[in-house]
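My questions all concern the structure below.
One protein chain omitted, others in place.
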């Protein structure tokens, strides 16, 4: 299990291969990469604030929960903070399990928790100014499916 | 959209990066990689038979269906056939969408259809002989969730 | 003449991957009956149609499907890709 919080860019493909290299019993690997979208060509930057100390702790807890719940062989979370440009990778998760359903479910669980429970806050900077990204009810609702 | 059927090995990380490079409007990329598992250390090879002509046609249809249904920006399917060793990549899918739910759903749809509708047949070779992998009811059942 | 293809264990039981069959069968099921009556190995391969799938001209279909104009019929076990 590996959890990384950093300002630097990372290489999703290289991270996926590094993640997969050590696997022994897993038939299924799922990855998710989040990218700073720039649909209307106006995004100058995305600023991501985190809570040093709590952020890594929260990510480790989320990853540990996923490892246990789906008997994963491995899990990876990389999340950037600081100032990102358009079309850059924001974050990535990867999961490895014996079967595909567990790998998919665990990756979605990680994403749902990252969206609403990991202490990160995004601000979009355009020519017209900067504004905090609003949390979406749909993201909060997504968590209910993981509550037994 | 890219669909590849080949005997050669491929590099999942390099393919993921190649897939992501061209994206403009997508905030979410999901990948799945299937690996020849060797849980008990006995797998000598996995032989994958395909139906030349029909296999590529079926994969293109599956990918096109996913592109349309989830308004994907792009989709990728790579599937090997021939003789594979243990711990090798069998296949990979990748999807790119504006939001994570679409990217995850589309990737799972691709996998569910690949499992039960794409003309591939797997045979496991161990010291004790070779045997065709049985189709699982659970894989057939997985398709029902995509039928509206 | 129709090209008949076999894959996986169906191919192994029949003994060939492909053969040209001279038939007047109007449905897949009629073709199956014809093949079954030919030789023991066909009867064996086609003994349980529940564990078999069929494609006509490279489209998955079922055993009731008509064969009018078909050039290629393929028989195989449930797929196990991915």
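So that you can tell them apart, the chains are marked A, B and C in the order they are listed, and the count of residues begins at 1 in each.
By our rule, a residue touches a chain if its C-beta (ideal position, glycine included) is under 8 Å from a C-beta of that chain, and two chains touch if they have at least 3 such contacts.
From a predicted model like this one, the values you see are computed outputs, not experimental measurements.
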item: Where the missing chain makes contact, among the chains that are shown; value: A
item: Selected from A:8, A:21 or A:134 as touching the chain missing from the view; value: A:134
item: Subunit A residues touching the omitted chain (full complex); value: 34, 48-49, 51, 53-54, 57-58, 79, 90-91, 111, 114-123, 132-135, 140
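Just so it is clear, only the chains that are shown with their structure count from here on.
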item: Chain whose mean Cα position lies farthest from subunit C; value: A
item: Computed distance of Cα centres, subunit B from subunit A, in Å; value: 23
item: Subunit A and subunit C, separation of their C-alpha mean positions in angstrom; value: 48
item: Residues of subunit A touching at least two other chains; value: 100
item: For subunit C, residues that touch 2 or more chains besides their own; value: 82
